[in-house]
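With one protein chain removed, the remaining protein chains of the complex are shown where they sit.
In order of appearance the chains are A and B, and numbering begins at 1 in each one.
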Amino acid sequence: MAKLRGRGMSSMNYPIGMNLGGDPSQALVHSNPSGKFTVSLSSIDLGQGMKSVTRQICAETLGVPVEDVYVDTADSDTGPHCMGSFASRGTHRVGNAVMAAAREARGVMMEAAAEELEVNVADLETDGRGNIHVKGAPHRSISTKDVAIAAQFRQGRTISGRGIFLVPLSDVDPETGEMSPATCYAHACLVAEVEVDDETGEVAMVRMDSAYELGRALNPRLVEQQLVGGAWMGISHALYETPEPYYPDPSHGPRDFVEYLMPGPGDICPHDISVLERPAPDGPFGAKGPGEMCANPVMPAIANAIFNAVGVRMDELPITPEKVLRAIKAQGGARPQARR
Amino acid sequence: MLELRKDIFADERDDNLKEIGKPTQRQDMLGHVTATSVYFNDHKLQGMLHLKVLRSPHSHARIRRIDLSEAERSPGVRRIIRGADVPRNLNTLLSLINFGKDDEPTLAVDKVRYKGEPIVAVVAESQREAFEALAKIRVDYEPLPTVFDVEEAMKPGAPVINETYPKNTFTYHDIYDHQKIRFGDVERGFAAADHILEQRYQMSPIEHAPTETNGSIAAPDTNGRYVVYTSTQALFFSLDTCAKILDVPSNKLHFIGGTVGGGFGGKVDTVTEPLAILGAMLTGRPVRYMIGREEEMLYCAPRGAERIFIKDGVSRDGRILARQFRCLFDSGAYTRLSSYAVVKCAAHLPGPYTIPNVYAEVYCVFTNRVPATAMRGFGVTAVDFAIECQMDKLADLVGMDPMEFRLVNAYRDGDMKAHRREAKNTALIECVQVAAEKAKWRIRDDFKRMSSLKDVGAPRAVVPAPAPAREAILVSRPAGQQRTVYDRPAPPSPEPIRPPPPPPPAQPAAAPSHGAIRFSSVFGGRRR
Partner (left out) sequence: MAKTPVQFRHNGREVAIFVDGGMNLLSALRDEIGDHSPKFGCGQGGCGACTVLIDGEPVLSCITLAETVAGKSIETADGLKTGPELHPLQAAFMDNFAAQCGYCTPGMLMAAKALIDRNPDPSRVEVVDAISGNICRCTGYEPIINAVLAAAARRGERRA
C-alpha cells in the first residue's frame, strides 16, 4: 500500500511538413505609401502563432522593425493559396514563402533607396530600426518611409514581393516503400517522473525534463507555449482521454467534458525544457516546427516510468487506473525497478 | 522553464539576427485578452437560419425509407436537405490531390455505415426549431451486421462496410492492401539476434476536444457569390472541397477563416461548410451549421485507433539487427485522411534508429465507427508510443540503461534510412545527452562523447541486400498471449556463447539506391 515513484524516458524525431511534400504555400508582401508592410496569407492561425512567427520572419528578411509589419490571414480573396495549418508545416512552408516574398520586396526597396542616395545597391544595409544607410557611413541614410514615398510617387516602383515554397512531391515505391517523406526532422528526448498509487492504480505526474531540437527557435516564448501545452496534451493522451474507453467496443463514449477526462490545472507538474538548434538547410533561418512533436514523447515516457515504479508494462492507451491496478494484481503486487 | 542551448551546433548557425530569436509579443495576444479576436461564430448576420442534421442511430444499416412529411410542416422549418439535393454527394477529401476514390456521402442515401452518420439536414429559424423538426423525421432502417475490430474487419467473410473498398482495406498503388517497407532481410537479422521480442500495442481513438467546436456560417454575398465564415484549419482545402461537392466554380466562394479556437487536426475535414453553403443556396439566407459538443464528442472524427505489432531482433550488445512492423489503422467507416496517415507512418519506421533490416506492412482498415481524421502527430504518435515502449523493453532484456540503448542505435548523419534516403541534419544523440544531463540520469562517458556527426559511413550508410520474397506476416496472435513473449526468458543457446556477429560486409561505395524496380506514385497524378 504505497505511492511509488519511477522515471522513464523516450526519444524520437518528427517529420516537418506534409508527408512526401507536394504541399505548397504562397505569400504576398507589400508596402503601403509610408513604408509599413502587410503580409497577405490565407494561412490559418490556430493559436500556434502563425501570424506572429511569419511577422518576425518578414521583419528580419526585410530588415525593418517588427512593428512595421502586419500579417493578414485567412481570406481567400486576398491571401494566396496555402495548403493549410497542419503537419507541422506552418513555420517551414509558410515561413519560407514569406521569406521569398519579403526578399523580393526588400530587393525593390533597396534599389529604390540606392537611387535616392545615388549609390550602388551593394553598398547599402538596413539597420532593423527603419533606416537604410551606406555600410560604414550611417549618416548617409534614408528612412524606409521616405524610400516608400519616393518609390511610389517618383520612381514608379512597387515595393512588393511574391513567394511560394514547395517541396516537390515524392513518389512511393509500392514494393519497397522507398520515398522522400520530409526534408528535415525535429528531435526530442523526454524524461518523465511519475508516482503510482498501487492501491488505486492512479498515476500522478511528478516532473518532466526534456530536450527538443527545433532547427531554430524563431521566438522562444512561442516555442515554450507549444512545448508546454503539447506536453500537457501528451499527459492527457497517456493517462486520461479517449472517446472509446472500451475500444474496440464502441459503447460508453463520453458526451461532454464531464465524461471526457483531461488533466486540470491541479494535475500538471513542473517541466524543464532545453531547446537545441541545428538549422535545417531549407528552413526559414533554419527553423523546423514543434507543433506536433511536443505531445508525442510524453506517452511512452510515462509508460516506461510506470514500469520503473511498479514493474508493469502498459501497452495500451490510455493508461487508466483500472488498467494499472489490474496489471499490478496480475503480477502479484508492485515490483519497483532500480531507480534511474 | 525553457533554456536555449546555444552552445550545441553553434558552428552551424549564424545567430547574428535582429528580430528572429526575440521573445516578441504575439500579434493576436491583445485581441485574445480583450476578447476581440474573431472566431467564425462572432458574426451576427441578419436573418440567419440554423442547420442541424439527423444522425443515424445505427452503426450499420440500410435506409429503406425517409419520411419528411411531418418535419416539413414543423414550425420554423425553411428547408430540408437530402442526399439527392447535394450536387456531388460522394467525395473523399484527398481527391483534391488525386489520392483515393470518392467513398463518403455528405448525406447518406441508401446506407449508413457509422452511428452518427448524417442523413438529412434541417434548416430552421432557430436551433430549437431545427431540433424539434429532426425529432419528427421518420426513417426506416434495416440494421446490418457490424464490425468494430480491425482484425475482424480484415477477415474474409467480414461484413462489407464501404463498398468502394470491399475487403475493408484501402488500396495502395492499385494492387496492395497495405503500404510496404522492405529494407534488407529481417529473417536473416532475427536469425543472427540473441533476443527476439514480439509485442502488441494499442492506442484508442482520441477526440480533439477543442474548446471551440467545428462550425461555419454561409451567406449569399453580393454579386452571386457566397461568403463563408469557417473554423477550418485549411482555407483553400475546404473551399475546393466545397466547390467540388456543390459543383460550383471555386471563385464563387469567398472563405474567411477566423482565429480557430483550437484545431489539432480536427478542423480539416470540412464537415459543416458544404451543407451550410447548400443551405444558403437553397434558402437565399445566411445559414449557420455549428456542431454541438455532444455531437463533436460522439460523431465528429477522432484520431483513429492504431494497433501495432513490433518484432525485434537484438544482439546482446544492444544493437537492434532487425525490426518488423504490422500496423493497423482504424479508419472508421470512410477514408478521409487515414490513407495518407498510413504512408506517413510507413515513412517514419523504424524510428530514428539505424537498423539494417526493416520490414513493415501498414494497413488502413475500415470499421463501423466514426471516420477517423488527422490529429496532432498524425501517423506517428501511436507508432512512436509503440517503438519507445519497445525500446525500453529491449534495453531491459539486454540489461542496458535505456538512454544508452537509444544512443547505441540512434541514427547519425549519413546513415541509410529504411525508406532509402540518407539521414541528414540529425540530432537525436544530442537530445538524449542533454535530457540525461538535465534529469541527472547518469550515462557513461563513452555515451556522453557520442555525436550525430561521428562514427558514420559504411556499413550504416548503404542499402543492404534485399530479402528473398515471402508471404505477408500471418494474422497476429490473440491478445492473451502478448505478455508471454516478453516474460519468457531467452531460450538456452545450444552452443557456448559466441562473439557478436560481424557487421554485414560493406557494399561497394555507391550512391544510395534510387533505382527500385518499379516506381509508381501513391497519388494518381498531379493536382488539377
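FYI, contacts are C-beta pairs under 8 Å (C-beta built on N, C-alpha and C of every residue); 3 or more make two chains touch, one makes a residue touch a chain.
Bear in mind the structure is a predicted one, so any value in this text is a computation, not a measurement.
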Given B:Val33, B:Ala84 or B:Ile175, the one touching the chain that is not displayed: B:Val33
Residue among B:Phe148, B:Phe264 or B:Tyr289 touching the omitted chain: B:Phe264
Residue in contact with the excluded chain [from A:Thr183, A:Gln225 or A:Ser274]: A:Gln225
Residue touching the undisplayed chain, where the options are B:Pro118, B:Gly184 or B:Pro210: B:Pro210
Interface residues of chain B (partner: the chain not displayed): 25-26, 28-35, 37, 39, 41-42, 44, 128, 209-213, 259-264, 290, 292-294
Interface residues of chain A (partner: the chain not displayed): 46-49, 221-222, 224-225, 228-233, 256-258, 262, 264-266, 268, 271
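Just so it is clear, only the chains that are shown with their structure count from here on.
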Separation of mean Cα positions, chain B and chain A [Å, integer]: 18
